[in-house]
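Left out: one protein chain. Kept in place: all the others.
What follows is subunit A.
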Amino acid sequence: MRSVACGDGDAFAALYDIVAAPVLGVVRAVLRDMAQSEEVAQEVLVEMWRTAPRYRPERGTVMNWVLTLAHRRAIDRVRSVAAAAARDHKAALLDQVPEYDEVTEQVEHRLEREQVRRCLRTLTELQRQSVTLAYYRGLTYREVAAQLSVPLGTVKTRLRDGLIRLRDCLGVSA
């Protein structure tokens, strides 16, 4: 990444190979539509190049940085009026991490996938639904509360409690 930050295109290509699949994955989880997802993912990856000199390692790994950016951009897109109108809200309730074509699944991500599935199962039903609706569907906590017919305060605490459990189960440190 320091090479990327210094304008090294080869280093950027190497970084692309590491982050592109998770970036496209999270954008597609939120947007659903593959064409739009590719468009947003490309914007994110170009943004990663453009802003690399401003990346601050003390704020987290490159992967966290770019995936946070990808999720944010996907959310921005989905919350824009046009996208929201075209979106299928009814398909929003998630039971688990979305299943995608096995063909497109990268082998090296299978381990993470299994680990995340396992850890999601340690959450309460309400925690899991809150976290997955918010993250994978890009709903605000207010929308999550409406979907699940629970009070706003409950959703806030379930999101936090769910993330605490996930964090501990996944062994994540900042």
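Criterion: a residue touches a chain if its C-beta (ideal position, glycine included) is under 8 Å from a C-beta of that chain, and two chains touch if they have at least 3 such contacts; residues count from 1.
The rule we apply is simple: contacts and distances are computed from a predicted model.
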Identity of the absent chain, which is to be given by its UniProt protein name, from "Regulator of SigK", "Multidrug ABC transporter ATP-binding protein", "Ethanolamine ammonia-lyase small subunit" or "Inner membrane transport permease YbhR": "Regulator of SigK"
Touch list for subunit A against the chain that is not drawn: 1-18, 20-26, 28-29, 38, 41-42, 45-46, 49-57, 59-64, 67-68, 70-72, 75, 97-98, 100, 104-109, 112-113, 115-117, 131, 134-136, 138-142, 144, 151-157, 159-163, 166-167, 170, 172-174
